[in-house]
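With one protein chain removed, the remaining protein chains of the complex are shown where they sit.
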Amino acid sequence: MQEKVKNGAGAEFKWVGTRAVRPDGVDKVTGRARFGADLAMQGQLVGRVLRSPHPHARIRSIDVSAAAKLPGVKAIVTRDDFKDQPSEFIPAGEMMINYRDVVRSVMAREKALYEGHPVAAVAATSVGIAKEALKLIKVDYQVLPHVIDVVEAMQSGAPLLHEDMITAGVEPAPKAPSNVAKRIEFGHGDIAAGFAQADVVVERSFTTKPVHQGYIEPHACVASVSEDGQAELWVTTQGHWIVRAHCARLLGWDVGKIRVTASEIGGGFGGKTVVYLEPIALALSKKARRPVKMVMTREEVFRASGPTSGAHVRIRIGVRKDGRIVAAEGELKYQAGAFAGSPVQPGAMCAFAPYDIENVKVVGYDVVTNRPKVAAYRAPGGPISEFAVESVVDEIAKKIGLDPIELRLKNAARQGTKAAYGPKFGPVGLVETLEAAKAHAHWRTPLGKNQGRGVASGFWFNIGGETSVSLQLNEDGTLSLTAGTPDIGGSRAALCMMAAEELGVELDKVRVVIGDTGQLGYNFLTGGSRATFSSGMATVEAAREVIKEACKRAAKLWELPEDAVEYKDGGVRPAGPNAGKHSPMTLRDIAGIAGKTGGPIAGYARINAHGAAPSFATHVADVEVDPETGKVAVVRYTAIQDAGRAIHPSYVEGQYQGGVAQGIGWALNEEYIYGDDGKLQNPGFLDYRVPVASDLPMIDTVIVEVPNPRHPYGVRGVGETPIVPPMAAIANALADATGVRFTDLPMSPPKVLKALDEARTRGAAKI
Amino acid sequence: MAKHHIEATVNGDPVEFLCETEDTLLDVLRDQLGLTGTKEGCATGDCGACSVTVDGRLVCSCLMLGVEARGKSIGTIEGVARGEELHPLQRKFLDHAALQCGVCTPGFLVAAKALLERSPDPTETEVRYWLAGNLCRCTGYDKIVRAVLDAAAEMRGA
Partner (left out) sequence: MRYEAPSSLDQAVALLAAEPGEARVLAGGTDLLVQMRTDLIEPALLVDIKGIPELREIKEERGGFRIGAAVTGAELKEHPKLKSVWPGVVEAANLIGSTQIQGRASMGGNLCNGSPAADSVPALIAAGAKASIVGPRGRRREVPVEDVMLAPRKLSLAKGEIVASFLLPAKPARTGDAYLRFIPRTEMDIAVVGCGICLTLDAKGTCTAARVSLGAVAPRPLLVADAAKALIGSKVDDAALQKLDAAARAACQPIDDKRGTKEYRIKVAGVLARRAAQIALERARKG
């Protein structure tokens, strides 16, 4: 069941808030839509990557001579084809990366730092020849001891990944290098004083494993570089301007020489915000002077593209008997993989965000390990820290005998609350989601045998960023909208609707495409839940520019001052005292006079979208446990989240449901399984267990609307918050069903059964 | 070694292609016949994005060799619509927003069509278990299941 709770303007719109069919939909249900691997260029070669079989090794030499002689091999690249990069941090989604690390991540230099690390690549006339060529490349490895556990990596004496890594954020700076890239700290108040006021204190440690975004479409691109250095790249990506920037930088080419087209993208969730194959494909194409197509196998996706961190989290919360939280403290240790840059910072920012706490301190460590470099995964870092915090909050509620929703209401962040990471919240909808949870039928439905119910809240801050769109008024009055944020979830529909709403035209008169990097100004990537927000804001601005221009042209024709003309119901007419003096002109009419009144009419918005507002959620989960096997089934789930304003409710619901499914997988069965040899044992969908259709119930949603005052339609980004509450909601439901608190993810059957059996010996199990 | 010369039918049309022994039907459909609607998600039969029908039977085309298609009648996503008219499943997927990124959608549509041809009035549980071999990472399956049940109802004239 899908519901909506309005809180705010509740204005009536023609398109916004309706469930129109998305403009790119027909191509996607007929197989016509082209994804990364669906393009083929004449004369293209196949590119394949040689990857390190060792989790940690010095690369003494690479001999490609035998491979180069193989007939059909047209180009080979290694570290020698990529210039070294000085250290420089740049944003990648909500995370920061360093070009010195990026060039090494794309192609190993001094060392192979994880099993699967690219060491060389070939372009050949067939897959068979490419694979044969890889076998002929001789790499001399000096195998080194490896470390894959975050706590072990932090210990002195652990194998060192980077000889020059001195922990940042520590005063005085350490003298010796370590695997700790950074220490961060957030907070305010005095936690010692705060804990001293507490009647009840709960402290718990939690561990989580790396999990992969799990997009169904592997990384893929086709690169074509001509003799004069002009390059074309077709790629499945969340941000083609980012891809362009990274490739230009790594290859030493002018940004303007590379034209990147974003294909349809078959899932990203943050994992397609960085480059893997693209600089390699371009380098190969330049050498071979032919297009090069590169597609990762599923095994490569798992072995060599960034999952999110596994972590070790300790949380301590103190409350008074009346339920008021007086102090909260967290210590987060996140593993970044082979290079610095785990999402420990956003994880630390979000940990306590749903609460108004006077005394709070969060410390985080970014730790490198011999695993693939982590990439963003939907609310990066947030699900991990909030899993821990929401579990402890639940335990506290039980200890003081307070309903878990009441406890959250007593401490809920509201407008004016100062977040642990600094800013004061504007209007936010956490309380509304908690109230909606309390009022929902789910909360009141009796549970069955071996069942339990859990509730958890969640938060993501969302971002804005640089955005460009172009809106053209065509000769016949139709509109062509070109946006630059790849559509990963249906955002084209929302943009179309906002444009049609502003212009007062029929929805099918607006055609929206995602432009390539040659067609628009800079666009930051699709991530941070920013596409509908930022491209929407830019679309509205561009539409208003078209309207302004249309009025100007009509005014010119009617010989009236510009402010004597108004735009209404999809057309221009004289206003005020001049009303009725001329017949209204439709956009089509205006388009007809464009040439003689000054030229083509368009709106170009180039903004840095500010005013992105957070989205809070509260989820309720029911689980059923098989007491003899520890298998957990999710039998009912309700996701309640503040969307600000849902432009297209079906796609907002879709974001809620998709994030929930990923969170359930993270909670119950997904994990990277490594052997002691540092090699990944489950690089496939058989043993990396994402939820299948029969694993899940219907996922009920409630859209709460507390409009964001800084967006023309009140939009808040919604894509990331949904993945934040599920792990705690499930863990809390399990605790309710079994009496056992689970602190180690995933809560897979062997672990659940073992914990149940232990609790049973102590008489502490409910089932 | 000379390639195999294979004649088969795809979406009702006769086709002819050459392939190596190790080329899968998926490789042939995408690279030889230009039918890129069928997708490769894993190449090991775990994700269902490559779903096609062979003589009416739902299979993973990544687990079948091109050479095994000799004389067979293959059905892909490109053959689901009837001319300009979308199949009820396709329309319902759009109406229910049962797709987000859309890469798994062709596999789901081919699989769901095979289900409804065998079982015109499936329960929600039957739909979920039939489609368990089709992974979706975007939707959480909720709207997909609703779309299939709604299409089934329309096709039954209910």
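The chains carry the letters A and B, assigned in the order they are written, with residues numbered from 1 in each.
Criterion: contacts are C-beta pairs under 8 Å (C-beta built on N, C-alpha and C of every residue); 3 or more make two chains touch, one makes a residue touch a chain.
This is a predicted model, so every value here is computed, not measured.
S.K.: Just name the one of A:P218, A:P307, A:P691 or A:P707 that touches the chain not displayed here.
M.R.: Per the contact definition at the top, the residue touching the missing chain is A:P691.
S.K.: Please identify which residue in B:V10, B:L29, B:A43 or B:C138 touches the non-displayed chain.
M.R.: B:A43
S.K.: At which residues does chain B meet the chain that is not included here?
M.R.: Residues in contact with the chain left out: 1, 4, 20-22, 24, 43-46, 48, 51, 54, 57-60, 62-65, 67-68, 70, 111, 114-115, 129-134.
S.K.: With the missing chain put back, which residues of chain A would touch it? List them for me.
M.R.: Output for chain A: 299, 628-629, 631, 633, 668-669, 673, 681-682, 685-687, 689, 691-692, 694-695, 748-750, 753-754.
Everything below uses one rule, namely that only the chains that are shown with their structure count from here on.
S.K.: In whole angstrom, how far does the Cα centroid of chain A sit from the Cα centroid of chain B?
M.R.: About 29 Å separates the centre of chain A from that of chain B.
S.K.: Residues of chain B touching chain A in their complex?
M.R.: Going by the criterion above, the answer is residues 20, 30-31, 35-44, 46-47, 49, 76-78, 80-81, 86, 90, 93-97, 99-106, 109, 124-125, 127-129, 131-146.
S.K.: Within the complex, which stretch of chain A touches chain B?
M.R.: On the chain A side, the touching residues are 19, 21-22, 24-26, 28-35, 37-38, 40, 128, 213-218, 264-269, 295, 297-298, 488-490, 648, 650-651, 653-655, 657-658, 660-662, 684-686, 690-694, 696, 698-699.
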